[in-house]
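A single protein chain has been removed from this complex, and every other one stays in its place.
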Amino acid sequence: MSSDETILTDAGDAVEFCGLSLAHPVINGSGTFDAIAARRAFGPALERDFPFAAFVSKTITLSPRAGNPPPRLWETPGGLINSIGLPNKGLHAYIAEDLPRLAELGVPLITNVMGSSAEEFSALVSACDERSEIAAIELNVSCPNVETGLDIGADPKQLKQVVGAARASTRKPLIVKLTPNTANVPACAAAAQEGGADAVSLINTLRAMALSPGGERGRRPWLGGSTGGLSGPALRAVALAQVVGVAARVSIPIVGMGGVQRASHARDLLDAGATLVAVGTESFRDPAAAARVAAGLRAGRRSEAVFPTA
Amino acid sequence: MSSDETILTDAGDAVEFCGLSLAHPVINGSGTFDAIAARRAFGPALERDFPFAAFVSKTITLSPRAGNPPPRLWETPGGLINSIGLPNKGLHAYIAEDLPRLAELGVPLITNVMGSSAEEFSALVSACDERSEIAAIELNVSCPNVETGLDIGADPKQLKQVVGAARASTRKPLIVKLTPNTANVPACAAAAQEGGADAVSLINTLRAMALSPGGERGRRPWLGGSTGGLSGPALRAVALAQVVGVAARVSIPIVGMGGVQRASHARDLLDAGATLVAVGTESFRDPAAAARVAAGLRAGRRSEAVFPTA
Amino acid sequence: MSQWSAAPAPFHRRLLTVLGIDELGAYRVLRVADVETPEPRPGQFAMIAAAERWGGGEDERPYLPRAFSIARRRVGESHFLLEDVGPGTRRLCELREGDGMWALGPLGKGFAPPRPRHRAILVGGGVGIAPLAILQDALEAEAATDVTVLLGFRDGARAQGAALLHGAQVATDDGSVGHHGLLTELLSKELYEDSRAEVYACGPAPMLEAVRAMCATRDVPAQLALEAGMACGFGACYGCAVPKRGGGYLRVCVDGPVVDAAELDRVSEHAGAPS
Partner (left out) sequence: MSQWSAAPAPFHRRLLTVLGIDELGAYRVLRVADVETPEPRPGQFAMIAAAERWGGGEDERPYLPRAFSIARRRVGESHFLLEDVGPGTRRLCELREGDGMWALGPLGKGFAPPRPRHRAILVGGGVGIAPLAILQDALEAEAATDVTVLLGFRDGARAQGAALLHGAQVATDDGSVGHHGLLTELLSKELYEDSRAEVYACGPAPMLEAVRAMCATRDVPAQLALEAGMACGFGACYGCAVPKRGGGYLRVCVDGPVVDAAELDRVSEHAGAPS
């Protein structure tokens, strides 16, 4: 399994991923860490102790989006439903205002983009291709198709076409963030690979919903966006199953995520075939969570070298 | 919403479902309660205090199945992964040995069956059709298609055909237990309705996995069946979203389930459009859980009548 | 550094030790040992969770940390005012001396100081009085400003919370203590022909909106400490959105919790304290 390469890599924690060399295998899930806001809250310690080996932006769209009306959050048993609605300042402001500041983080930048069509995806990707600050591009294909209402990424044919269009627009490493809300995730991963993806990342959030407590006795959806996406420990076992399925199907590297709280959870995803792991919701509980995970993996790896079966 | 009928029904708790009149809207999820084993453990109190308004059998197949090798269980945050493997004594022994004893429960019996083809499904359904003890039949369509490996129920076309075959073999109420592991659950519900289903039930478990702790540092799947199904509170919000989606799409009644622990969770599913709710994993924590849920709904309904907005 | 400027928060949650928890009518005052924290600015908050057994309550919750105003600082101590409204606050109310508690912070924008020779009117509703306590401490450290405190509560048990501040005029919905009626009735008296007034308010959304509207019509500058459901508290999740003037949303955790009333068209339903 690719985890063995990870384990046996000479440079201790360093990992090779799509031609990028990362200090360790832990990055952030898109949309779960705002480095610019964090810089204001935590000051220079942010760069000094930056927990992620690469930084993934939240999803960027062509035009600015305000996001969904509140409430945007609902807590579930061991999980969180969010209906944030991908607020972002749009491609051009992102490039003009955010990129220069993100470049100061000193880790490779992965820009996550979402379009509603192959054309939009290639426009976004071409714009990113021109920016030297951007090391790799991640495609968020969980965008609903205007006709079917289903995620573009839920249908292998459609997905392959979108990825193909993006591929044609850049030579930078292309990561496809798969949707978990479909019958055959490995087939979608294969379609992404055929379309020219250099890697896949999974899992995104599971479609979920909550009704408003009290008031009209829960008849109204609680979330301003009506439905939302479930993340956190509650879906960790679903993520692991999907990563195992995808690893068996594709040869490109995998970024595994979903409910990672501790090194042992990351270890599971790596052992299941992921090359990198991403920490998302757990960063909300502790902004330094990913640093704990990376340190734990390091320790684990050492002890592993010493006691093969420990 | 159908919940309103439920609320305004004259006979207090009684609910009409596919021509069956049930004492209240709470039944069991298939495979989560073995009334015959429970009779041995709890004695006559089982019938006296039977918590379910109808009893759903575990999935019955044509030939006997031993089930998966252990371990069969893994606990997750607020959830349970099972890889039981549908052990059952097969259709004929079920009819000969179990049915007569289940008939003594004094509630309508719903027999859940699974085949690997339309032919198998119609054979199972015809056999059930002949038995007066059986009030309704539930089709478990989460059986993997031999070619694609996907659940038969994940593909609307295939599903409609299977349901059609079953429909042709019985006049008894036919419930289709949808799989949640697909992109477009409402489309599958619609296909079931077109195929002739009298009702749909959802959600079944989410595909999930766990790696063995310790030992080889988690490289081996923990479950004897390798992958399993996630149930319990962890997926309640996913179930609610799917029930809302299906209610918007079909006109036949819905049996909602997934993580129901208390009356408020059942209330949410009813308000989302379900006519009945099923309690599954929570019965493991307390065999009388469903009775608590039904009592809570009753109380809730009363107070609702008194304070419309309370 | 002045008490009005905030130093950055440590970039990790810190394990603090509970010194004690005291009853204050319907509320609890939680005291934790907190030496190395940067001095918070009045109005800042922390994200808090019990170190043990955070979870396993109603509906298998809580899971995420919860946001609480830093109600008071004493040498080496931080104080929080708690109202039990659900599984998270319930668990925190169970904390006892010696228990561990996770805290991230101080976070967010605090109150801005009043202009010279102005009069600060502190308007607090329910558990929303918490940030006004540390604000009162700060204002009194600068004898310069004179301070008026108006607090409103639902009932007598909650009105005992008024003891967190001093010299407060109190209003209760049920008339059990002080003025029988709305806090804004007290406020309008205070604002009557006072051109030096500046309002500092925190409380339930309807109260904040009434205060905002009253101050707007009378051109009285007002700072409002907002609340919102939060997952992170440091700008990462975009979950704490509140509609801002002229469209779009602000993030309560980083653009607030204290905002200038002028930044809002109105205080929306979900932007206030539990009531």
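Per-chain residue numbering starts at 1, and chain names A, B and C are given in the order in which the chains are listed.
Methods note: a residue touches a chain if its C-beta (ideal position, glycine included) is under 8 Å from a C-beta of that chain, and two chains touch if they have at least 3 such contacts.
Keep in mind the model is a prediction, meaning the values are calculated, not measured.
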Would you indicate which residue among B:43, B:100 or B:149 is in contact with the undisplayed chain?
B:43
For the full complex, which residue in C:27, C:54, C:200 or C:249 touches the chain that was left out?
C:54
Please identify which residue in B:71, B:196 or B:296 touches the non-displayed chain.
B:71
Can you list, in ascending order, the chain A residues touching the missing chain?
77-78, 233, 261
Logged for chain C, residues touching the omitted partner chain are 52-57, 60, 63, 91
Spell out, residue by residue, where the missing chain touches chain B.
31-34, 36-38, 40-46, 49, 58, 66-73, 75-80, 82, 84, 87, 232-233, 281, 283-288, 291
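Here is the rule we use: only the chains that are shown with their structure count from here on.
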Chain A to chain B, mean C-alpha position gap in Å, rounds to 34
Two or more other chains touching the same residue: where does that happen in chain A?
76-79, 232-233
Per-residue overlap in chain C, given as positions that touch at least 2 other chains
59-60
